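Up next, chain A:
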Amino acid sequence: MPLILLALPLGIALLSMMVSNRRLLGAISIVGSGMTVLTALLIARQVFAGSSVVWGQFIVIDALSALILCLVAIIGLMVALYSVGYLAHDIRIGEFSETRVKWYYFWMYIFVFTMFLALVSANLGIMWVAVEGTTLATALLVGFYNKKNSLEAAWKYIIICTVGIIFALFGTLLLHYAAVSVTGESGSLDWQTLRQVAERLDPMLLKLAFIFALVGFGTKVGLAPMHTWLPDAHSQAPSPISAMLSGVLLNCAFYSIVRFHLVVSESLGPQFSSNLILIFGVVSISVALPFILIQHDIKRLLAYSSIEHMGIIAVAVGFGSKFALYGAFLHMINHALTKSSLFFIAGNVSQHYHTKRILRIKGLLKTMPVTGPALMIGGLAIAGAPPFSIFTSEFIILSSGFAQGRYAVTSLILILITLIFTGFIYAISKMAFGTPPSRVKVGEDGKFGNALILISLVPVVVFGVYIPGFIEDILQQVTTVFIGGNQ
Partner candidate 1 sequence: MPVSAESLFVFMLGSLLLGAILSYVLQKKPHISIFMGYSFASMASLSGLILGPTLLLSERSLEIILPWSIFGTALQFTVDPLTAFFITVISVLGLSASVFSYGYARAYIGKQNVGLLGLFYNLFIFSMLALVSSSNTFMFLLFWEIMSLVSYFLVVFEHQDYRVRRAGFIYIVMTHIGTAFLIIAFLILYNETGSYLLFSQYAGVSQSLSPTMKSVIFILVTLGFGTKAGIVPLHIWLPKAHPAAPSNVSALMSGIMLKTAIYGFIRITFGVLGTGPLWWGGLILIIGAVSALLGVMYALMEHDIKGLLAYHSVENIGIILLGIGSALIFVSDGSHHLAMIGLTAGLFHTFNHAVFKGLLFLGAGAVHYATHTRDIEEMGGLLKRMPWTGFFFLIGSISISAIPPFNGFASEWMTFQSLLGLGTANLGAGINIMGPILAAALALTGALAAACFVKAFGIMFLALPRSAKAEKAKEVPRTMLVGMGLLASLCFLFGVVPSLVIDLLSPVTASLLSVVTIQMGGYDWLAITSIIEQGTVLGATSISPVIMLAVLMLCALLVYLIFTRFGKFRKTRIDETWNCGVAQTSNMEYTATSFSKPIRIMFRAIFRPTRKIEKEYVLKPYFTSRIKYKGGIKPFFEDTLYRPQFRFFLKLANKFTVLQSGSIQLYLSYIFVTLVVLLIFAR
Partner candidate 2 sequence: MLREAAVGAYQMLLIVLFAPLLTGIIKKTKAFFQTRKGPRVFQPYYDLYKYMQKESVVSEHASWIFRVTPHIYLASMLTAAAIVPVVATKSFLDFTGDLILIIYLFALARFFLALAGLDAGSAFGGMGSSREMAVAAISEPAFMLPLFTMAVAAGTTNLTGIVESVINGGEGVLTLAHLMSFVALFIVAVAETGRIPVDNPDTHLELTMIHEGMMLEYSGKNLALLSVAVSIKQLLIFTLLVNIFFPWGIASAFGIGALIFGSLVFILKVTVIGIIMAIVETSFAKTRLFKVPDLLLGSFFIGLIGLVSKFVFRG
């Protein structure tokens, strides 16, 4: 089963290379993504039924990986669906030629493949290879428009991420060095084995390893101050790709940090790594704030918001209590869904208005009767307003912070989130309200993409007041991945 999961995106990627018809490519991608989602869900069902999926010595899927796996697959499907209309529009207005579409799909599915690989691999080394692979797979996608800005973004993206992640490689190496004498060559990077033997590893080396891994993967997660590539890449990539980057790639990278964190906290106690993650979380939220407040590019705004939300997840993981972790992964789900649909919205808007500048976008409610309200809902949701899901998870995270008696830091986060809300509401109200400029025609561009946006916003609204039992169950299981080893 896991092999099918890995083979599917790879297969689609290779298949895309052989096809040049845009419609056929779209169909392949949608069907393939659908199958991927099915496979992922089947795997998840097995995992959440209580047994982790293992294949050979290289693949292990536990609750944590299964959760993110599903997210990747589902958002992958949404992106596949959205891409069809998006690309069609861009080809129509001559942004790029039709022949390049296959490259788009090729790299996209390589990207999905590398993410899956990162999530399922039992070996931290292979995980590293896969995470670096995600950078390589997306670099050309970020620069897909071949314009000055997008190339600049792609360049910064690949350089900064590669440099960052190469430190993670060093961290992995240090871990390997610490473990190899205990476990032997074969199990030295297997995270299951490592957790078991963690107490026998050299703590000094583990600390070093964790620092390098945190900085390295943290670059990929977009934790400040290593986040600098993120706003550029997210804003310049085609919107579906931005959705994928923001919605799931960051989670995958975060997943890698968590794997290291689990091993290290097993050996050093939870304090060391949790506190580091917490500090990075707080710094990320703080750094995102001023940029959100004065942002004038809609996609950069969303990108900075991703930094903020990754910070919030980091803070929650840093808190580390069961309740906080519950909130962290609920937040991860919420953020992934909300942010990806927001990028779809941003895609619609920027295609409709031919600009990404917030100040030049006006009267969305009037010009785009579906996208406008959706932007309103999505924007409020991402800013943390109830009754949307992100409010719920933020509330859980904040309450767990207070429940640990960390009044100062949690209050600080709350204030930062509040101010970020201010920036968001300002931007959203600028775009949604007002009288639209006369050059912009009234009416949506495509029905298909809109339906997609609305569908993806459904859980955002529902989870705010009602969390279905199975989600609750899944989150409980994910938190036991953490707690299980500790207690």
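Quick note on selection: all candidates are chains of the complex that A comes from, given by their letters.
Just so it is clear, a contact is a pair of C-beta atoms (placed from the backbone, for glycine too) under 8 Å apart; a residue touches a chain by one contact, two chains touch by 3 or more; residues count from 1.
Since the structure is predicted, the reported quantities are computational estimates derived from the model, not experimental observations.
**Q** Looking at this complex, which candidate touches chain A: 1 or 2?
**A** 1
**Q** Of all residues in chain A, which touch candidate 1 in the complex?
**A** Chain A reaches candidate 1 through residues 155-156, 159-160, 163-164, 167, 204, 207-208, 211-212, 214-215, 219, 225-226, 228-229, 231, 272, 276, 287, 289-291, 293-294, 323, 326, 365, 380, 385-387, 391-392, 395-396, 398-399, 401-405, 407, 410-411, 414-415, 417-418, 421-422, 425-426, 429, 432-435, 464-467, 472.
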